[in-house]
Every structure is written in C-alpha cells, then in structure tokens.
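All protein chains of the complex are present and in place, except for one that has been dropped.
Chain naming follows the written order as A, B and C, and within any one chain the residues start at number 1.
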Amino acid sequence: MSAAAPTPSTPETGDLLYSDVEEDLRASVRALVEKQAPWDVVLARTDTEEPVDTDLWKRLTQEIGVAGLAVPEERGGAGASWREVAVVAEELGRAVAPVPFLGTVVATALLLGTGEDELLAAVAAGERTAAVAVGATRGPGRPVPVTVERQGGGDLLQGTVTAVIDAVTADVLLVPVSGTEIAVVEAGVDGGGDGVTRTTAESLDMTRRLTDVTFDGAPARIVAGADVEHALRIGAAVLASEQLGLAERCLADTVAYLRERHQFGRALASYQALKHRLADLWVAITQARATARYAARCAADGSPDLPVAAAVAAAHGSEVALLAAEDSLQLHGGIGFTWEHPAHLFLKRARAEALLLGSADHHRAVLAELVDLPA
Amino acid sequence: MSAAAPTPSTPETGDLLYSDVEEDLRASVRALVEKQAPWDVVLARTDTEEPVDTDLWKRLTQEIGVAGLAVPEERGGAGASWREVAVVAEELGRAVAPVPFLGTVVATALLLGTGEDELLAAVAAGERTAAVAVGATRGPGRPVPVTVERQGGGDLLQGTVTAVIDAVTADVLLVPVSGTEIAVVEAGVDGGGDGVTRTTAESLDMTRRLTDVTFDGAPARIVAGADVEHALRIGAAVLASEQLGLAERCLADTVAYLRERHQFGRALASYQALKHRLADLWVAITQARATARYAARCAADGSPDLPVAAAVAAAHGSEVALLAAEDSLQLHGGIGFTWEHPAHLFLKRARAEALLLGSADHHRAVLAELVDLPA
Amino acid sequence: MTSTDTPPDLGAEDLAARVEAFLAEHDPSTTEPSEFLRERFAAGLAWVHYPAGLGGLGAANGLQTAVDAAFAEAGAPENRPRLNVIGLGMAAPTILRFGTESQHRRWLPSLWTGEDIWCQLFSEPGAGSDLAGLATSAVRDGDEWVVNGQKVWTSMAHHARWGILVARTDPSAPKHRGLSYFVVDMQAPGVEVRGLRQITGEAEFNEVFLTDVRIPDDQRLGEVGQGWAVAQYTLMNERVAIGGGTLPRESGAVGPLAARWREHPEAHTPGLHDRMLRLWVQTEAARLTAERLGQQQAAGQPGPEGSGVKITYARLNQECSSLELELRGEDGLRYPDYTERRPEVEDYGRRDAAWRYLRFRANSIEGGTSEILRNVVAERVLGLPAEARADKDVPWKDLPR
Partner (left out) sequence: MTSTDTPPDLGAEDLAARVEAFLAEHDPSTTEPSEFLRERFAAGLAWVHYPAGLGGLGAANGLQTAVDAAFAEAGAPENRPRLNVIGLGMAAPTILRFGTESQHRRWLPSLWTGEDIWCQLFSEPGAGSDLAGLATSAVRDGDEWVVNGQKVWTSMAHHARWGILVARTDPSAPKHRGLSYFVVDMQAPGVEVRGLRQITGEAEFNEVFLTDVRIPDDQRLGEVGQGWAVAQYTLMNERVAIGGGTLPRESGAVGPLAARWREHPEAHTPGLHDRMLRLWVQTEAARLTAERLGQQQAAGQPGPEGSGVKITYARLNQECSSLELELRGEDGLRYPDYTERRPEVEDYGRRDAAWRYLRFRANSIEGGTSEILRNVVAERVLGLPAEARADKDVPWKDLPR
C-alpha cells in the first residue's frame, strides 16, 4: 500500500482454447451422460433414496477414466491435467449429473501431495470414492473443526464436520487436521465405518446433497504432505468450469424455448428486450469461459498465478451461473416454475454453487490481498 | 445488535402528494425559468466569466420569493416550509438553472437556528446572498478546517475551505467553527472582503461552479445556536428534490427524442430494449419522487425521522439522477455527446450531485447506524 | 338491480349503528358461524357498497373497512377470506357487473359466506402473457356448451365449488373476439383437478383438465363473444390490492434479511453489508412509493405506478432472499423438505429462507410478468409505440402457436 505501488505484473496467459484431445474427451462424457442421465432421469432420482447415480459414476470412472485425469500415469492415473478435468466438469455441470466428481477432484488434489499412492490409484481408477471432510462453503483459509486423540493403538478422530460435499457414497474420508496433515478415515459404505456417523442433509441442490459427518473416536491414519489450501483452490478452479457448463446449458435451453414459444403472434425470441438480455448473458458466458480456462491452465501448469486465477474464475463464475439459471427460469415463464421442467435443477445447483468452496464475496476478499487492493 | 433486536418502528408517512399551492409555485418557477434560462442560454453562459445568472436569481427571489419560503413570516419570510422549497428545487434541477439556490437553502437552515434575524431576512428577501463555507462533498459528520483567533478588536478567521457551493456571488459567508457555532464573514462582492480570497474553480458541473475560499485574518462575528449537521441534512433532503427534477427532465427529453428519431425505418421509441430501459427509469423516478417527498415532508414537520428520510432520499436520488443522465446521453447517441446538445449539462450536474453533501456510499453508512444495521 | 330501501346518503354512523343493532340480535359467541354469516349477508352488512339484497346497502366503497373492523372486534366469524380470495376479489365483482339478477342471487350469497370457494380458469399452458390466445374450446349444444381444454396455475381449484372460465367459442374469429365467459361447476363430470408441483416441492397451484364438460348456457356471464371484455374486468380487480394503511418499514423480504443481519454479527462482511444496505434503501423507497400510490388513489388519481410497484417488489423479494442465503452461508445450502404436498395458506415470512428464495422466483411471473409490465409502463405511461404484432385481426385458428 505504498504511495508508489507498481501495477501488478502480467503472467503469461497460456493457451485458453480447447485442444482436440479435450474436445474428444468432452464428446465422450457428453454422449455417456446424455444417454444415461438425461434431465428427466436426474429429476426422477431426486425423489428417491439414492441421490447419487453410482452406476453413471462407475461408467465415467471406469470407461472414460474421469477420476484419474490429473493423476500421473506412474501413480495409476491417465497423466492428463487439470485442464482435462475442467472439461469434464463443464459437461457434468451442463447435465447437473449427480456424481461425486467435485469431491473427487478436491480429494485427488489433496492426495497428490501425500505418499498415499495406493489410495490415490484406487480413487483414480474409480475403485474407491474419497471425500474431503470440510464444510461445503469453506474457501481457502478457514479453520478445521476436528481434533485428534493420540491413543496407544492409533489415532482417534473426534468432532463434527457439517455439509460435506460428495460424501454420500464416499468410502473413505480425508479430514484435514492441520494445514498440511490429513486424517484418512475408513467410512465404510451405507452409513458409516467404525466411529463415523453420516447423515445426508436435505439440500437446496437436490443433485448434490450434502452430508453431516460425526467422528466419535473414529480410527484414523494421519498423513503428512497434504496442501489443504491448494486442494481447495483446485476445487474452486474446477468448480468454475462446472458453472460455465451449467450457464451454457441454461442459455441454450432458453434460446431454444424462446424460438419455439409464440405469444401475441410472434416467437418470444423476436422481442428485443429478451434478445438483449440473452446477448448480455452470452457475453457474460464468454467471460466465464475465458476465466475458467485460465484457472484450469494455471492449475495444470502449476502457475504461481493460480490463486488469482482461481479467485477470479470463482468470483465471476458464481455470478454468471446464477444469472444464467435465474434468467432461464424467468424467461421460461410459468413452465419454468414447475417441478416437471428442468430449470429448477440448474437454479438450485447454481444458487448452491455460489456458496460452494467460498462465495464470490469471499473470493473478492482473497483477491484484495493478492493484488494489493486492501480494504 | 442484540440477538432479539426489534424491527424498527414505522414513523407516520404523512402527505407525499403535491398540494395545489405547491403546483402553483412550481408553475411560477417553471414559467420564469423557461423564459429566462432555457438550456441554450444556460449553456452559452458556461463559456462566459459570469457563471451565475444573477438576474434570474434576483427575479426568483424578489418576484417569487424562493429564498424565503422556509422562513417564518415574522422573521421576514413567506412562512411556507421545506416542502415548497423542495418543489422549487425540482424545477431548478429540471433546468440546471445557474442560481445559488442550494447554497441559500443550507445557509437559511443554518441561520434559522441563530438570532441573526436581520441577515436572515435579507437573505430571505434576496437582498443578500449567503453561502455556507464547507466543502461541497461534506455530508453530515465531518470536521471543519478553519480556526478562530480571538484578538482584541474582534475575532479573526484563519484557514482554507475548498470547493464551497454557491459562493461565487455570495456576499456573506457562514463558516462553521464548531457543531453549533458559525463565523459570519463579510465576503464583499467580486472577489472578496477583508482577509477573504475567493477563487472560482473549474468545475465538472459547469452550471454550479465551486469556490475555494481562503481566510487570512478575516474579521468574523461568532454566532451561536447554529445546528450545522441539521442544516447539511436539510441541504441533502432538498438536493434529492433537485435530483428528482433533473431525472424527470432527462427522461422527458429522451422520450421525446426517441419518438422523433427514426433508424431502420422505425422510430427508436418502438424498439423494445429501449422501451424497457425507459420503463425501468420511470420506475426508479417514481421511487425518487416518493423518497424526496418524504424527506421534504419530514424536514417541514420537524419529524425525528428526518435523518433516515434524508439519507434514503439522498442515497437513492443520487443514483437515479445519474442513471437518468447517463441513459439520456447514451440513448441520444452521437448528438448527445456534442457540446451543443443539453445532455451534458445534466450529466455533469448529476455526476457532481452524486458527491454533493455526501455520496450515496456515505449516506448508506450513516443509515447503517440509524437503523441498527452495523457493519 | 336498484335498491329502494337504502337511504341516499348512508354514512359511517348509520353503518356503525346497523352493525351494533345486528350484533345485539346475533351474538357471535352463541350463533352458529354459517348462520351468522348468512344473516350478516341478509342484513346488507357483508359488502356494504353492494346493492341491497345482494349483501350490501349501496353505501360508499370506503366504508367497508370500519364495518369489518367492528365485526372483527366483536369476535364475529370470518368468511374464509384467504381461501376465497379469488371469489371475493375477482369473481364477485364480475358477477355483479355482468351477471343477470338470477345469477346474482344464485352465486353471491354462498360466495360471500365462504360456503362456496371459487377459482379462476384463465391461463393455459399455451396462453400465459398472451391470455387471448387460449385454446380451450366451448361448443354449443342446445342449451349447453361442451367444453374441452386444459387450464393451469389455478389456485384453490382443489377447494373450489365454482370456477370462472374463459373459453373459445369461435375459433374463426380474431383471437380477442372469439371468447366467452362461463361459470363452471367444479363438481361437474369431466372436470379433473391435479396438483401442479412447483420448484419448492409443493403443489400450491393446479392444472384443471376439462373433458366434455357440459355447462348450461345460463352459466354464461356476458354475451357470447364478449369473453375478453369480461375477463379484463376480472383482471382489473386483481390489481386493486395495493394501498390502504401505512406499510411497515422493513416489511417484505428485507425483514428477515435485516433480522438475520442483526442476529449474526459473525457473518458480517463489508461486501454483504453494502449489498444489504442497498436493498434496504431500495425497499424503503419502494415502500414510500407504494404509500404515495395509495395516497394518489385515495385522492382519486388512480396513477399507473402499480405496475412499477409490482416489478420492484418482485425484484426485491428475489434479491433479498438470495442475499439472505449468502448471509446464512452453510445454512443457506440446506432445504427443509422437497416432498410433494399441499401447502398451507400462510405467511411467507415464516418460511425457510431457501424456500422463499425459490418461491419468490414466481413473483416476476405470476399476475403479469415483469417484462409485460415494462411494456405496460412504456406504452401506457410513457406513450411509446406498441410492439409490432400480427395476431390481432387474423382468425385465431390461423395463428402460429
């Protein structure tokens, strides 16, 4: 905050386009998701007791390998990068697919720093599902609500973590116990492992239900080398791509509806006020795409600009996705307010995502520090 | 900020309409201003060395009595109220009339608390012009930058006050020296009285130029009983009505232009995106009218809700006037960007007014205290 | 219908005296409620501005408030005003204005007492903003009409005994000229009411399917082909709700937001503070605007600000509840219950923040979308040219849909 603070330097932008490999990956994911989880199937699942589409997740991980993209080949992954992960996130966001992808992303980023290669490989292969036990709204830089009791036979975990992302079907929980250490806890399936109680919360976002987890003397293995802040930042960066995909879907659905729907003898798409609104939304989405791509690029290349890139992408992506979902419902009129139309699936996802891994407000505050614009 | 803070009570709204007397007053002011200061005359004056229309001011004060409306009859005024003052402000704002009305309002509010009845009566009659020497951006609650030296023969004033409103032609300056005391300084005409140096500033708002005033041992009479905060609050409340008048004018001019201007074979007024923008502006203006009227009503009746009413009116009025002026210029297209079109007169006034007597940001901060919504 | 037994200048005092006399004769604590209401109707103290014999005394409109207050104070039974909001607010004035004398006598008493709940069968899946484009058909068959079609957004249909219906009686006429207006018996064969689940999970509104429903011609209101004008009259009555009494500061969606702010200082951030204050200012501005509109209406200047007030409240409800979710943080990610069910008619302020966020999305759609209302302001207030349309003079059946 000196009187002659320099303008921040400009990191290299890098490649913001999609590679052919990425487009192929996108096509594979889209084809599978459109076949197995079209919106009416996704909607119908929300009224069941199985909110996660475990079969779709199995096929995504085992046929396409979406969980191992950012994991090096020698550690059991596909040896691609967070760029490709971000493309998958776009497609899953576009479909509000009820699979534990985001949680897996954060867990993978966390495990990559540790020596837990066996677990990492199992997660990458889709054989195991891991979730990171932090509150869903937690942006980088917030405290951890559990304690470790060192006992003779091993470490026992005590405490409650509420609103955990993608823990509904996780069979292993990674619990940050300091900035660099995590406790690995076997969670079992269907409810909980030893000393672990999971309760699936009734969640605003019906396609990504949150879990309250209580550890009451749960046996844990403490593992070092985990960079919790970095993993959450990777999560925020990838989330921005999910938001991009969601926003694109909302725009596309709305354009299609307005072209088809006639009122007063004209297609709604011919009304200039609606045209301009969609044009503004399209402009906002081009920006969300650029920021999400840049964040993914920084994550992939280990750029020192990742904290800025992730904060920009998250702050911008949250608002664009919410705008797209709210505009989409509004422009669909009454039908968009009904349960049997998909608009609410996107609205609920977008409204919840705007709080996930740090709100836009939080990310702007983070940014203020990073780019020397203090309060 | 207790856990069970009650919802604020609701003061009586009072009459928000215009009385017949007010409408008559409006008609008189409008007729005079339209005749003597149409926009091209106002514009031409800005290129001269006489930025204030002293002849118009003389007629407004002496023929219509605009300076004495809030002054009781027994003290030389018309015995009306701040409501009528606010109506005059609407009309002068609509015309961006270059007369020292706003400064007179604040000066009058200040003098009403004192025993300076001779001066008050002279100001009310338009025989003298008084300005309050505080910086133009000063909202209620900021310090005073002058000092008083008590000397044998009387008090001498020392210090500089920059950006004073309506001091260009003032022949007496009222300088707050504490929350309840003012120094009355003879300013002379054309430049300055004894120990007073005035410099008219090149101002963003060409129709209300600001003055930097330096007191270097200026003889002053210290007067008690002045409520500086209250006077500034009255000023902010009346300013909201001026902003209302300006916004109404901008909307009316824009509607007229869009109806007349054809592009692509249609009147611009037939394009729905422009129609909706004007509709939104109209809605905002109805709100500015309600808040300005309520502030004037509270000022007139000595309501304890005046601080809230003035802050709401000022915060809202600033933004609506600026929106109206910016939209007006934009929707006039290229012609609105030229010097020879009036749009810029309103834009510059509105942009400056948004800082006058406290910005919207400042008024919201004041409000946070008043309605128990602390940061 | 004219009345002969009404004093020409029935004043507030006269009415107060009549209420007092009525209460003396019918003790609310001992009279059976429906009996009490029927007697009140018969005494002309139901809606005093209605004609004598139809529940009123031909008094001035503004005098009703004091009468209602006096009955309420005496502990008189209510006529289910929230459940029968369509009947009392929209159906009744339309029946009065367009009905025959026998129709008045048939429907108004049980409507007012709340024995019969009414619903409104106007909107259709293909006719929302463009109501005149509706497709439900009514074909004449002797003294009856045979109705087929689908209506939607019908509140109270699952409680209703009667519905007011607009249907197309002449598809070869231009859209506004081929409509007629009926009263349909909701218990008639072929009327099927289905709850319409909405994004909150609940079914607050209904779809109504009409399959070969037979309506006697004496249940038609207005002339054949006059349906658009009758429907406009009904809808006009929808928008008179604003005004009357001082609106409390912090009413509406800003209330729970401000309360949450005051109760949770640990959630305060500068950015959220600024947004909340902006919404507070806008809400107060909207409140004063509504107050001013009420004063204008009371002064006989029925200004067009109503559309602006509705646009603004819809936006503020949405933005306040959305900000409230941000303020709630993790709690904002939870939802009480998406299970399909019928909601109570209740105060929104008491519902969960996430529920309100979802429910308020409809505020800018129901009762005129914000986009349509901007057209209204632009065209009727500012006098800007109407949107180009090609559907006014073409036979309805030839229009694109």
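In this section, contacts are C-beta pairs under 8 Å (C-beta built on N, C-alpha and C of every residue); 3 or more make two chains touch, one makes a residue touch a chain.
Because the structure is predicted, anything quoted here is derived from the model rather than measured.
Trainee: So which of the visible chains would the left-out chain be touching?
Mentor: Output: missing chain touches A, B, C.
Trainee: Have a look at B:102, B:146 or B:163 and name the one touching the chain we're not showing.
Mentor: B:163
Trainee: Determine which one of B:13, B:46 or B:287 touches the chain that has been left out.
Mentor: B:46
Trainee: Which parts of subunit C are in contact with the chain that was left out?
Mentor: Touching the missing chain: residues 270-271, 273-275, 277, 388.
Trainee: Which residues does subunit B use to touch the chain missing from this display?
Mentor: 46-47, 135-137, 162-163, 201-206, 210, 262-266, 271, 273-274, 322, 326, 329-330, 333-340, 343-344, 347-348, 351-352, 354-356, 359, 361-362, 364-365, 375
Trainee: Even though one chain is hidden, which residues of subunit A still touch it in the full complex?
Mentor: 1-5, 7-13, 15-17, 255, 258-259, 267, 269-270, 272, 275-276, 278-280, 282-283, 286-291, 293-294, 308, 312, 315-316, 364-365, 367-368, 371-375
Just so it is clear, only the chains that are shown with their structure count from here on.
Trainee: Rounded to the nearest whole Å, what is the centre-to-centre distance of subunit A and subunit C, using the mean of the C-alpha atoms as each centre?
Mentor: 42
Trainee: Report the inter-chain centroid distance for subunit A and subunit B in whole angstrom, where each centroid is the mean of the CA atoms.
Mentor: Chain centres of subunit A and subunit B, defined by C-alpha means, are spaced 52 Å apart.
Trainee: Counting only residues that touch at least two other chains, what does the list for subunit B look like?
Mentor: Residues 272, 275-276 of subunit B touch two or more partner chains.
Trainee: Which residue numbers or ranges of subunit C touch two or more of the other chains?
Mentor: In subunit C, the residues touching two or more other chains are 270, 371, 374, 387-388.
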